[in-house]
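For this depiction, one protein chain was excluded, whereas all remaining protein chains were kept in their positions.
The block that comes next holds subunit A.
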Amino acid sequence: MYHFPEIPLGHWVSTWVNNLTANYSDSFDAISSGIHTLIAGLNEALLAIPPEVFILLVAVMALFSAGWRRPRAWGLVLFCIVGLGLVWNLNLWSALIQTLALVLAAEILVLIIGLPAGILTAESVWAARILRPVLDIMQTMPAFVYLVPAVIFFGLGLVPGVIATTIFALPPLVRLTSLGIQNVPEELIEASEAFGATWFQRLWKVQLPTALPSIMAGVNQSIMLGLSMVVIAAMIGAGGLGNQVLQGITQLDVGESFVGGISVVILAIIIDRLTQSLAKLHKE
């Protein structure tokens, strides 16, 4: 029986990554400092708000986004106050803010990359054909695999955490943006053409607003996926609530990791309800 030599795929990838590190370290440093500025700024700005004021602001946002006349909105307000109060009480406030900053920074990157990518895949069949397998890889490749090159490129700390989170959280926004734009009725596109709209006018005044509920669902999904990455991000030194969980795991301290975990859940539920309410608010 003929023996096929093993294809040195792993070796190729290692060489490629090494070459990238050697030749493009300046660009990686630039990206790294840019992202670091973003997340540090977010972190400081959010930490500058006293916890009681922050909780109040979140409660007010919940009230208005969910519609203050509805009992559901008041339930959400109560949850925000009790949930965030609990996190504060557990001495996890700065960890919470750090995690929030991480997720928000990643979400900003997701929006910057994901919206144009979503529009592109909706407009061009070729772009869709090329991007679909890339998105599949991003969603299914185990995060640890790209965590290592992220650390090699950007060092330990927050930045590779943000990047890994961005990679993992990007696909749903691209997919749902593309879907939303493709689902805009054909006659609506014809109408904007018939009235002499330019490509950009059609996109900005007709397609994006009509696709907004779908795009908001994408934002919601990507934030949720981002939050699911916090523990993994903590493994490369991103800190935050993930660190709490990680410490609990390494010390086999169930209580400590539960406290971190429940804080992540509280944050996730609040962000989820807020973004969903905002999407509904727009629909009405």
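In this text, contacts are C-beta pairs under 8 Å (C-beta built on N, C-alpha and C of every residue); 3 or more make two chains touch, one makes a residue touch a chain; residues count from 1.
One rule holds for everything that comes next: contacts and distances are computed from a predicted model.
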item	value
Missing subunit (named according to UniProt) among the choices "Quaternary amine transport ATP-binding protein", "TIGR03943 family protein", "cytochrome-c oxidase" or "NADH dehydrogenase"	"Quaternary amine transport ATP-binding protein"
Option from A:Thr21, A:Thr37, A:Asn91 or A:Gln201 whose C-beta touches the chain left out	A:Gln201
Hidden partner chain, touching residue among A:Ala30, A:Val148 or A:Leu188	A:Leu188
Contact with the hidden chain (one of A:Leu212, A:Met235, A:Ile249 or A:Ala268)	A:Leu212
On subunit A, residues whose C-beta touches the chain left out of the figure	185, 187-188, 190-198, 201, 205-206, 209-210, 212, 282-284
